[in-house]
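Only a single protein chain was left out; the remaining protein chains are all shown in position.
A and B are the chain letters, set down in written order, and residue numbers restart from 1 in every chain.
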Amino acid sequence: MNMEGILALTGWGGLRWVGPVELFERGPVWLRDWAVGWLPEGAKVWAEGLIPAVAVLAVFGLLFGLATVAERKLLGRIQNRPGPNRVGPYGWLQFAADGVKMLTKEDVVPRSADRVLHFLAPIVMLAPVALSLAVIPYGRDLVAADPRCGLLFFFAVGSAAEVAAFMAGWSSRNKYSLLGAMRAIAQMISYELPLVLSALTVVMMAGSLSLVEIVEAQSGYWWGVIPRWHVMTPWGLAGLLLFMAAAAAASNRAPFDLPEGESEIIGGFMTEYSGFKYAIFFMGEYFGMFAVSGLAVTLFLGGWQAPLAVLEAAPSYGWFFLKLGVMIAWFIWVRGTLPRLRVDHLLNFGWKYLLPLGALNLLVAMVWRGLGGWAFPGAGAVRWLACLAMIGLPAILWGRLLMRSRGWGPRVYRYAS
Amino acid sequence: MATGFIILAAVTLGAALASVMLRRLVHCALCWTLSMAGVAGLYILAGAEFLGLAQLIVYVGAVAILIVFAILLTQRRELLSIERLTAGSWVTGVAVAGLVAGCLWIGLAYTRGLGGAGGASGGPALETRELGELLMGRYVVAFEVAGLVLTVALIGAVILALPFEQPREASGRRADRPAAGEGWDARRQGGQGA
Partner (left out) sequence: MSVEGAGLIRGFIETGRNLVGSYVDPRRWVTVQYPEERRATPENSRVYPFLVYDGADPEEGLRCVSCKICEKECPPQCIYIVPAQDERGRPRKHPAIFDIDISVCMSCQICVEVCPFDSIKMDQAYAWDREDRFGGLLLHKADLARPNRYYRELHPAEARVVDEHLARERELRESGVRAAVRASLPGSGEPGGGT
């Protein structure tokens, strides 16, 4: 394999001609195998685990930097202004300047703060989230770890971030930090349930908890043109919308960013953090956003699959990162458009609206599978519409019922007579 | 495999010990969380993948938060820092600990093993799929009863958390509101009349 890999990398036709398609597609895997091949036997096991981990962290670290600049520039464009455009070409090296700034800032710890917890909180926030990036398949055979319960591992590890939020808020000895931490934790645990429920629908339909198998269950095309992604089914579409709403709330992203809204509570549980620790929190938040976006891509958008059969020549990881970029751009667009939700509205939305709809989505997925036996012409469209009505009508009616019971609706003006 | 077990056991036991010996209550709660995470690691090491991950989700993600909220929302200044936990002598403590350890030992020694190679073969002793099929097949009654108990607990918690309605008096007003003619309104009317 090593020799072939090296020869293939150089494009030498010694053993076998490798076209550019396969070179780009298999390149990372060949690189890893070649690097591991240089090491002695004992170190091979370590290297096989370490190299993908380092690669994932490096790629996502760079993506984090670029995402911060992209967010500021996109938000600026949404607000009719250019965003940062001084550092680097069109401002794209702003994250380097920000990184240097964060590193050189004085690390302020309040005198009455609990030093051990204050120090550990950013680490406890970042480590589990980075760990959850390990199970997402980035391309064909490009996954750092593929346990049989990959999805469960993702959620198990992601739930440790709430403890970190509490640690940060408590150790700061600041009533606003504590309040922000309480809100953040309440929000995170409230929205874990809809998140898991929409993911559960996918697990049920794909038949496996392993993310690699879920991606492979979405391969193939209907009539050769429409990819068999889960989002192309009514339960998948509803599931994606539910998942995106719950994911935005679970990673404290607008419009659910009350725990850290600057105009509400200064920094929430991150108020007393400065310099590098704040950068770690920030990175943890963005990694969380990447992780849930990556999971959404994997579960609903077909992971690394190409959308058309002719486009399969492009490398699989290219498709994954393109879809991930679309998700991130969507999050940024939502942030620039929607106003922030008040905390009780937020919790009501999670428990009273998303949770029942998530359970209903599970039912609709079962009905979809049950109706799969129809064979009359036009059956596909009828099945689609029936299942869409099954999830869409309750969504609309339930929303109206909830709003009416609270007395919300279009504003009615009464004039003094 | 042995080194992994030793490290995880040390973390679990050390965190558990710290959680009973530390002075600040919140530190105790967080050390308990760490020991639960250690237990989850031990489950995974023993081949129960699903159980270990579920342990993480339930204990570290939910129960730890519950305990922390309980501490914070019911705090009294003096309880946040526990100076001395021991009331009697250490002999009693050792005796009770020995008793508990003896009961656990006997219980474990006489438990029928579940069979299966466990983590030695590299995979879980019981596949998640088989676990699911067992829960929905042989043990479905226990599963449903557990779900029912949890639902009852949830409903009870919601009822406990509802705002308390004051009893109404015969005149139809709430007991905690003053009648018309008393309070601020009366003073204002009295002032205007004067």
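Here is the rule we go by: contacts are C-beta pairs under 8 Å (C-beta built on N, C-alpha and C of every residue); 3 or more make two chains touch, one makes a residue touch a chain.
Keep in mind the model is a prediction, meaning the values are calculated, not measured.
Just so you know, the chain we are not showing touches A across the whole complex.
For the chain left out of this panel, the touching residue among A:V18, A:I51 or A:L74 is A:L74. Residue A:I396 is the one among A:A375, A:I396 or A:A416 that touches the chain missing from this view. Residues of chain A that touch the chain left out of view are 74, 77-82, 85, 333, 336-338, 395-396, 399-400, 409-410.
Keep in mind that, in the parts below, only the chains that are shown with their structure count from here on.
Put simply, the C-alpha centre of chain A and that of chain B have 29 angstrom between them. Residue ranges of chain A in contact with chain B, taken from their complex: 114, 117, 147-149, 152-153, 155-157, 159-160, 162-163, 166-167, 170, 178, 182, 185, 189, 192, 209.
Against chain A, the residues of chain B that register as touching in their complex are 24, 26-27, 30, 33, 37, 40, 49-50, 53-54, 56-57, 60-62, 64-65, 68-69, 72, 123-124, 127-128.
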